[in-house]
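The complex is shown incomplete by one protein chain, all other protein chains being positioned as in the whole.
Our next item is subunit A:
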Amino acid sequence: MAKPDEFKPDPPSENPKTEADDTDDENGDGGYEEEVEDTEEDELDEEEEDEPEPEPRVRTPQSAVRMQRAKLEGLFQRLQTQSVPLRVHDVLIKGNTKTKDYLIESEAALLKNCTTMQEILEVSRAVNFRLQALEVFDSVKITLDSGPPELPGTSNVIVEVQEAKSPLSGEIGAYTKAEARSSTVEGTLKFKNIFGHGDLWDGSFAYGWDHISELSAGVHFPRFRGSSFPLDVRAFLLSQDWLQFSSFKERSMGLSVALLSSRNHDLVYNLGWRTLTDPSQLASRSVRRQLGHSLLSSLKYTFKVDRRNSTLRPVRGYAFAATSQIAGLAPDSRCSRFLRQEVDLRYAIPLGILNSALNFGISGGIVFPWGAGFKNMPSPLPDRFFLGGNSSPISSLGGPTTVWGYRTRGLGPTESRRQLKSNDGDTEDAADPGVDFLGGDLAVTAFADLSLDFPLKWFRDRGIHGHIFASAGNLERLTQNAYKDFSLQKFVSSFRTSVGAGIVVPIQPFRLEVNYYYMMKKFEHDRGKPRFGVTFSM
């Protein structure tokens, strides 16, 4: 499900909507001149009260305008050179007929801590952005008014909202979800603010690159029971077709609850009924053993830090992500039980010539069952690691998934499928049924990528650049006592490697690569060969 981006305060140059939108806002302060002027005038009036009253003078309209202008210029001068002390006495909410006051008040709570005019302007812009991000208002205006006369140096902030006329909206987009395994293209229908809590109800259909389709419905509460974190609850029906690669289809239905969602942290609880079937009836023995129903009750925590300048073409910075999942959180011991850990690290170093950069990345993951007899139990097939596919490891931070050049689920442990008898009844002469890719309990991938601009300006203007890369990856089984035969030396020596070069076309929010791949090292059943290919990532 889409989640609003974590709030980032606008830079000072951007102006939220304010009551003074029509004024010529030369100084970029959001048009607060009139209200600030009133407050300043009150202060000036107070100062003038202490001085002996001068002789009244007759003012012409022109001189009045000149005086106003002088006062404004004086105010702007003070704003630019020194802090203008001003406190917020009260935040007044207007325009909400359906939306609960607490929602707007909690978003505007930061205003009450402001002590200067500049701070109020800055925070007002941020509050405006946050209220607009709730997607339940057509417009938001924040104005400053003078405070009560008995409290000098104070102001009242008026937040005027216009609730969305139409509660229904639709959109199509591309998303990367915390609880999903890949990016998806999604169509969504939304119902806004039905109960006045800023609630967003939606129904959506999504299709992912790796044979995933999902039908889901959910609700998003921006602040649940007064907490500062949003709450997302989704019911989903998900279907994945792996018949071609591993002779099984997966169907899941259940509930997903995002308990914590911020820029760096995500905590999601999933409760799902999962069914694996083999309509082809060609599955290998290991896959046949996994067919059937299971209950998945899991908690998944993701910590992500991305300090790269760009995810489409990182030139400098680093990114780190770690995902931990524990399944089996139910009183019923008959549900799936496993522990899963993924780690991603990316680093980009600028080289200074032709906007070139060196990108490094390493990803690793491990999954293991827990509970009585765990050493003899296999890990659940859908939760294992599979390597290969048409996505670029540069953009994604979703664990070990890709080795450039290898097709979807194209490397790792395999097992022969069921062999059907030929027409004359001889098994040996029957067509080769192929193999099932079984995935691994331990997976490691790594890559190095050198990107650089083309000499032609036409390419540089559009961000099209070239890159040369090398990648490696391997999978290994550890469960069912296979860990006893595990050898680090053997694991390292059996790494698959590939090299290549290509052109990268950044099309927001996608990264399109057209590459030529060459396999340096592959094994018998690996699905990879020297070829041209296209990857699509976001």
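Note that a residue touches a chain if its C-beta (ideal position, glycine included) is under 8 Å from a C-beta of that chain, and two chains touch if they have at least 3 such contacts; residues count from 1.
In the analysis below, contacts and distances are computed from a predicted model.
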{"item": "Name per UniProt, for the chain absent here [options: \"Metaxin\", \"Proteasome subunit alpha type\", \"Phosphatidylinositol glycan anchor biosynthesis, class S\" or \"Dihydropyrimidinase like 2b\"]", "value": "\"Metaxin\""}
{"item": "Omitted-chain contact residue, chosen from A:K94, A:R263, A:H293 or A:R307", "value": "A:H293"}
{"item": "Identified contact with the non-displayed chain, of A:I194, A:M520 or A:V534", "value": "A:V534"}
{"item": "Contact set of subunit A toward the excluded chain (per top definition)", "value": "273, 278, 281, 284-286, 288-289, 291-295, 330, 332, 334-335, 412-419, 421, 425, 427-428, 432-433, 438, 458, 461-462, 464, 476, 480, 494, 505, 507, 512, 514, 523-524, 532, 534"}
